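Each remark here refers to the structure printed beneath this line.
In this view, the complex is presented without one of its protein chains, the others remaining in place.
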Amino acid sequence: MAVIRFLRDKWFYLLLLVLALCLPLLITNRYHFQIVIMGCLFSIATLGMNLILGYTGQASLAHAGFFGIGAYGVALLMKGGLSFWVALPLSALIAAGIGFLIGLPTLRSRGSYFAISTMCFGVIVSIVAGNWIDLTGGYNGIVGIALPTPIHLPLIGSVGFQTQVAQYYLVLAFLLLTLFIMHRLVHSLLGLSFMAIRNNEALAGSVGINTFAGKILSFVVANFFAGLAGGIYASLMGAISPSTASLDLTFNWLIFLLLGGAATLAGPVIGAFVIPVTMEYLQSLAEYRLIIFGALLIVVIIYFPRGVMGAVGNLRQKVRDFYDRKKGAKGAAAG
Amino acid sequence: MQLFFQQIFNGVMLGSTYAIVALGLTLVFGILQIPNFAHGHLYMLGAYITFFLMTLYGFGFWSALVTSMVALGLIGMLIERVVYRPLQDRPHINSFISAVGAMIILETSVIVFWGPQGRRIPNPYPDMVELFGITMSHQRLLVIVAAFVLIFLLQIFIKKTTPGTTIEAVAQNREGAMLVGINVNRVSSLTFAISTATAAAAASLVAPIFMISPTMGALLGMKAFVIVILGGVGSIPGAILGGYILGILEAIGGGYLSAAYKDVYAFGALILILSIRPTGLFGKEVS
Partner (left out) sequence: MRCGKGIAGMVLALMVFGIAADGYGQTAKEVVIGYTGPISGIAAEYGQDCANGIEMAINDINAAGGITVKGQKHVFKLAKLDEGLDPTASVNNSRRLRDQYKVPAIFNPLFNSLAAIAKINQEKGNEFLVMAYTSTPKVIEIDNKLLTASPPPFTIYVKAFSDIAWEKGWRKAAMVATVGAYGEEWRHAFREYWQKKGGEITADKPANYYAETDFSAPLTAALATKPDVMLIGGPSASTALVIEQARGLGYKGGFILMDQAKMDFIENILKSTKLMYNTIGVAPVEQSPTVAAPALEKRYRSLYKRMSTWEVWLNYNAMFALSRAMAAAGTVEDVYAIRAAFPKAFPLLGDKFPSEFLGITPAGRMYCPGSIQVIDQAGKYGQVQLALWQYKTEKEFKESIAQSQINANIKWVFLKFEKEQ
């Protein structure tokens, strides 16, 4: 019975999962594959941002800074001889640790102040990356970063990551892991306290939530995932530079997040796919593309403030209302 | 010592632009309560309008500057109406996204219509003077004096005229101002117009010394935010003082310390100060 109920409730998600797992059979075009891989990768980063911004209500603009820290971490540790599978969690932890240190001073401020002080930190990361030449290679960055180290599986043997299919399953696995953790987190008591902080910090404080600790924790976890995404990015792209930590990336994710739908789990993923795909379609418009993109941004944020997920929610609500009314009308007629 | 004073002079000139730009920003930020991230880009547009008035339509420097201020004032009102007002009661981050949209449109339009290359406004006052061993060009002196005059006039406008005092009233207490019958929307429009017009003035004043390019506003806009936040949002003296301080610090820092890390100092200082005083140096305490 439990299985049937599970299937009935979650059939849609299971279908999506099966679809995701079978995707390599459907896509044979390397270009489309590349976009899907990057979409998964940026979904992870955007989900991280979603935790601090969407659920906790603190607009961190240092996200690309932490993505960059993760990327440089993996690049340097792998160049130092470590396996990808050691370098990646280590780098994500470093990003989380620096996030903790930066969160202590910056999270004392609120709203726009917090946004701007984190933005300043993000800019500092990319300036340091550009100028600490001995460590980071300066503006040329680090090139020739190896692909993820092959893993040895029982029965299957050694699995390398040269092919796009392998790379896809790699990022998909991390994306599912991220989604799983985020799902558990936001539906836990802790997640509720994050949302309480977002909705009314003073009220949350007065009912006994340690709001500062809550904010720090959310910030640290968010930056862990930013670092994780950055680490995978470095290994897949093979070359990083200070632009890997640039504010433009933060802006991109912010747009993915808000247009996809903040404070939902599907929203960041939808945004991370829909917007890059749209931009690829608009390539033929050449330089006019960005003008249209900018205008679209303003229109969407004004008329669909809760993004795609908000619009979907509204639609569902309307459909439900319609049926309810119909039912009501029938009931009235019968009565 | 001569070197030091030369750097101070450089810094005061730079600080004059920062002060005007930050002043405009603090008015908008303090009153509309929205971070106008496109401020630097409007500054850029002001410089371009002056450039085209002078080179294509044969305007003189001063008439081009005034026309550009008027044009930017109108554009500012338009942007306030279209980009920001619909988002008045939403979280700040939404206006932020909207501002990013406006920035992209402004920058790309300038590139599409006028090309990505830097352009030059002919310098109306190219001569130099040397005073106590410090070399100063007339245009640089002019920037300093004009900035001073502009700031002075704005102060008089805000303190002594009725529209000006309504702006200050809204800045100090939005609800209170509404209660006494001030039309907050009209004040918003007016504030935005003043803010963008002053940005156009600053851009046009320094354009003959420097260069204009589609990206000239991006970094300046960010610095203006740093200044405004350090000075306290809505604090006019804070913005002016902050502007001059940052200009001088940059000149001295860029001359004596590493130029590569110059911006790290300014941005690092901001993080540090906000951690000690979360609402800025001269900011009002938030309950």
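All chains are identified by letter, namely A and B, in their written order; residue positions are counted from 1 within each chain.
Convention: contacts are C-beta pairs under 8 Å (C-beta built on N, C-alpha and C of every residue); 3 or more make two chains touch, one makes a residue touch a chain.
Keep in mind that this is a model prediction, so the values were computed, not measured.
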Touch criterion as defined above, residue of B:I49, B:A251 or B:V264 at the omitted chain: B:A251
From the list B:T67, B:S137 or B:T279, which touches the chain that is not on show? B:S137
If I consider the whole complex, including the chain that's not displayed, which of B:G60, B:G115 or B:P237 touches that chain? B:G115
Of the residues A:D9, A:E280 or A:D324, which one touches the chain left out of the display? A:E280
In the full complex, which residues of subunit B touch the absent chain? 3, 6-7, 10-11, 13-14, 108, 111, 115-118, 120, 128, 135, 137, 206, 209-211, 213, 215-216, 218-219, 250-256, 259-260
Touching the hidden chain in the full complex, which residues of subunit A are there? Just list them. 29-35, 38, 130-131, 133, 138-141, 143-144, 162, 237-239, 241, 243, 248, 280, 283, 286-287, 289-290
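The working rule: only the chains that are shown with their structure count from here on.
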Spell out the residues on subunit B that touch subunit A in their complex, using ranges where they run on. 29, 35, 82-83, 86-87, 90-94, 96-98, 100-105, 108-109, 111-112, 222, 225-226, 229, 233, 258, 260-261, 263-264, 267-268, 270-272, 274-275, 278-280, 286
Mind pulling up the subunit A residues that touch subunit B in the complex? 53, 57, 59, 102, 104-106, 108-113, 115-117, 119-121, 123-124, 127-128, 130-131, 251, 254-255, 258, 287-288, 290-291, 293-298, 301-302, 305
